[in-house]
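This report refers to the structure that appears directly beneath it.
All protein chains of the complex are present and in place, except for one that has been dropped.
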Amino acid sequence: MSTRTLISPAQLARPRGKRLYWLTFGLVVTVFTVVFLGPMYWMVSSGFKDTQEAVATPPTLVPESFQPDNYTQAWNVMDLAGLLGNTLYYAFGALAFQLVLDVAAAYSLSKLRPVFGKAILGMMLATLMIPATVLVVPQYLTVLDVPVFERNLLNTPWAIWLPSVTNAFNIFLLKRFFDSIPRELLDAASMDGASPMRTLWSIVLPISRPILGVVSIFAIVGVWKDFLWPMLTLPDPARQTLNVGIYSLSNGVPVNVLIAALTMASLPTLIIFLIFQRNIMSGLTAGGLKG
Amino acid sequence: MRSARFRRTRRAGAITLVSALTLTALAACGTSSSDDGGGSEGGSGSSDPAAPLDPKTKVTITIDCMPPAAKAAELKEWKEDVAAFNKKYPNVTIDGRSTPGQCLEPPRFTAMLKAKSQPDVFYTYFTDLPQVLDNDGAEDITAYVNDRTVPALADIDPNVLGQLKHENKLYGLPTSNYTMGLLINRKLFEKAGLDPDNPPRTWDEVRTAAKKISDLGDGIAGFGEYSAGNTGGWHFTAQMYSVGGDVVDASGKKAAFNDELGKQVAENLHAMRWEDGSMGKTQLLKWGDLQKQIATDKLGMFLAAPDDITYMVQQLGAHYENFGMGPMPGAENTLAGGNSYMIKKGISPDKIKAAVAWLAFQNLTVGEGQFNWERKKRDDLPVGLPQPNFWLNESKKKDDAARVQHATMPVENFKTFMDNPVPGKAEPPKAQEVYKVLDNVMSGILTNEDADIDKLLDTAEQQVDQVLATQ
Partner (left out) sequence: MSAPSLTPSKTASARHAQPPPDGPPPPGGSFARSLKRNLTAHGFLIGAVLCFAFFSWYPMVREFLLAFQKTDQGEVSWVGLDNLRTVFNDPAFWQAWRNTLLFTVLALVLGFAVPFAVALVINELRHGKGYLRLLVYLPVMLPPVAAVLLFKYLYDPGYGLLNELLGSVGLPEQQWLQDPDLSMLSVVIASTWMNMGGAALIYLAALQGIPGELYEAAELDGAGLFRKIWHVTIPQTRLILSLLLLMQIIATMQVFVEPFLLTGGAGPEGSTTTVVYLIYQYAFNFNNYGAAAALGLLLLVLLAGFSAAYVKLNRAENE
C-alpha cells in the first residue's frame, strides 16, 4: 500500500488531513454500500413479501410479511432449474468450440503461418468493425437456412455454438499471446520431431494458461449475458436461456414471485464471483491493462 | 513417444479432427423441419379425408399448450381426457408439450413459424391466420372437418369458425372465443360507493366511476390501460370499436383511426389520466400487468375478456367473488377474438385425422373435455364464466344449463355482461403490426401530459399506412 497516489502522504498525516480522510472514507463506504448493495437487498427482501406488500404504496423497507414460499413457487413455475441447465449447456458448449477451433486457428496463424494466413486474419479482424447488432438480422436469416447445408438451426444449440466461434477478439488475444512465445522453444520441439499438434498440446497450451483463462471467461460470460441472439434463435421455451426465460415469463407471475426468481437467477454467478473474486478481477484487470 | 508412426497419426488425426468437427457440426445438427410423415405405419385408415379416423390407426401427434405442471388441476384433466380419448382410439399417442407461463407469445410464435418448428397441432390466436398462411404453416382441413368427424359442427357459431377461414378454406378449430367487456373489482366499487352490480355503461360513466375509485387513495387507480407490448394498440382498437370507429378501413390498405372518433378516444383517455388522475401513475403496461393490479386491489376496472378472471384466480391468487363484468362501454361494437388449434402443413392424413378427432373430443364436445363443467367444479376450477361460448341451438342450451348448475362463482356478477351483448367485431388485418404502431399513441397519451394528440395520430396513421402497404 505504499504506492504514491494523487494525495500526498504528508497531507494525509496532518490531523486535519486525517479527519478529512476518515470522513471521506466513511462517506464513500456508506454511499457505495447503499448504491450497490441497496438494490440487491431490495431484491432479496422483496422476494419474501406477500403479493399485497410487494406492490404496496409506499413500499416497506423491511418486509412485514414473510412468504418464503415465493421462492419455491418461482423455482417451479418458471422452471429455473431447466433454464439454468440450458444456459450452462450453451455456455460450456460455446467454450468448448471456441477453445478448440479458435485456439487451433490462432496457433496456425501465429506459428504455422500458412499462405493467405494474413489475409484470413485480416478478414477476421475486419468483423470487429461491423457492429454486432447490425449483423443480427442477416445472421438470423442465415441460421434460419444455412446455405450449402440447407439446415435450419433455430431451436438447436448450434445456433449459439457455431456463431460464438466467430469471436475475432478472442482469436486476436490468443494469437498475440502465441506470438510472444519464443520461437526457439517451438523450434527445439520440432527438432525433436514433434508434430504441430503435439507442440500445441504439450508446449504452447501449458504456457498459455493465463490467456486461456481470460478467453474462457469471455466465452462463458458472452453466452451468459447475451439476450437478443438467444431470444431470436431459441424460441422454444424449453430450450431458452436464463435471461430469455425470465424475460418471457416475467409477465405471468405476481411481482413478488418474479422478484424471488430474479434473486435466484442472480445467485449462481454471484456466488461464483464471491468465491473466485480475486482470480476473476485480477484476471480481468492486471491481465488487462498495466503495460 | 517420439516414434514417427505415432507422430504421423497424431498429426493426421489433428487435421481431420479439426476440420471434421466443423463439418459434422454443420451437417449433423438436428434440423427442425423434417416433415417425416412417420408414425403412420399400420395406417389402415380410409384414404377419404372426410372419413373419421380408423380406430386401428397407429399414430403419434405432438401438440403444444398442454397445461404446465404449475396448473396441476388442468394438467390432471388433460391426462384424463387423453385416457378417455385413448379408449376410443387406443393407438393414437397424444404427445403434449407445455410451456410455463404464457403459452403463446407473438414474437416467439413468429419465430416458431419461421423455424417451422411448430408441433403437429399448434395453438394460435385468431389473428395469427395471415402470418401462418404467409409462412405456409397450416394444413387446409376443410375436407377433414364435417359432422361425422366433428359431431357438434352445426352448433358452432359460424362467425367464430369464419375467423379461421381464408378463401373459404378452413385452417383451424376454435378452442375458445371472447368478446371484451369491462372487468371490475367489486370490492373497490363498494368502497367507493358505486354499485358493483351495475358497472358503467358509457365512457362518461366510466370516467366518473374511475375518479371516485382513484379518490380512495393508497395508490389505487380507477381505470387502467395498456401501452406496450402490442397490447396498447390492441386496446386502442377495442376502444375505437366501442365508439363505432375502426382502425383499418374496409379496403384493408389504409389506417382509419385518425378521425373525430380517434381523437375522442384519445382525448378521453388523456383527460382521465391527466385531469382526473384516475388511471394510476404506472404506465407502459402490457398484458398481465393490469391483471396483477386488479388482483391486488389496486385497480378498479379495465377492458378485458372474461377468461382473464381465470388467469387471475389461478396464477395470481385472486378470488372470483371479487370480480364482475359489464358490457363494453359505448356498446357500438366490441372486439372479438379467440384461440384455436391449427394443424401443421405436410403431416400425414392419418395424423390430421387423429388431430381433428382429438380436438373435436377435447374442445368441441358439450359435456366433455373443456366443457365438462361437473368435473371442473370437482377440481376447483372456475365454472360459471360466460366465455368461451361459441355454441348455438341445442348445444348452447345444454351447455349454458350445465354452467349454471355447476357454477363455482357467483354467476350474477356477469349478468350485465350476459344480458347486454354487444356485436363482436374482428381484429384488423396485420393486427400485431398495427397494434405495435398504436402502442405509441397509447404511451404518448398516458405518459405525457402535454401530448400532442393530433401529431400522435398523424404519425401513427403514416406508419400504419406503411405497414399495410408492405405486403
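Should a chain be cited, it is by its letter among A and B, assigned in written order, with residues numbered from 1 in that chain.
Definition applied: a contact is a pair of C-beta atoms (placed from the backbone, for glycine too) under 8 Å apart; a residue touches a chain by one contact, two chains touch by 3 or more.
Keep in mind that this is a model prediction, so the values were computed, not measured.
S.K.: Sort through A:P68, A:G85, A:G193 or A:P210 and give me the one touching the missing partner chain.
M.R.: Only one listed residue reaches the unshown chain, and that is A:P210.
S.K.: Give the residue, chosen from A:N86, A:S110 or A:N152, that touches the chain omitted from the document.
M.R.: Residue touching the chain left out of view: A:S110.
S.K.: Using the definition of touch stated at the top, determine which of A:V77, A:L154, A:I171 or A:L234 touches the missing chain.
M.R.: For the chain that is not drawn, the touching residue is A:I171.
S.K.: Kindly note down the residues of chain A that lie in touch with the hidden chain.
M.R.: 1, 3-8, 12, 21, 24-25, 28-29, 32-33, 35-37, 39-40, 42-43, 46, 54-59, 100-102, 104-105, 107-110, 112-115, 117, 120, 123-125, 127-143, 146-147, 162-167, 169, 171-173, 176-177, 179-180, 183, 187, 196, 210-211, 214, 218, 221-222, 224-229, 232, 242-244, 246-247, 250, 255, 258-259, 262, 265-266, 269-270, 272-274, 277, 281, 284-291
S.K.: Considering the whole complex rather than only what is displayed, give the residues of chain B touching the chain that is not shown.
M.R.: 11, 14-16, 18-19, 21-23, 26, 107, 110, 134, 219, 227-229, 280-284, 286, 298, 432-433, 436, 439-440, 443-444, 446-448, 451, 456, 459, 462-463, 466-467, 470-471
Rule of thumb we're sticking to: only the chains that are shown with their structure count from here on.
S.K.: Show me the residue ranges of chain A that touch chain B in the complex, using the header's touch definition.
M.R.: Residues in contact with chain B: 51-52, 55-57, 76-79, 97, 100-101, 104, 144, 146, 149, 151-156, 158, 161-162, 192-198, 231-233, 235-238, 248-249, 251-255.
S.K.: For the complex, give me every residue of chain B touching chain A.
M.R.: My answer: residues 2, 4, 7-8, 10-11, 13-14, 18, 21-22, 25-27, 29-33, 68-70, 97, 99-102, 105, 107-109, 111-112, 114-117, 218-219, 286-289, 292-293, 295-298, 315-317.
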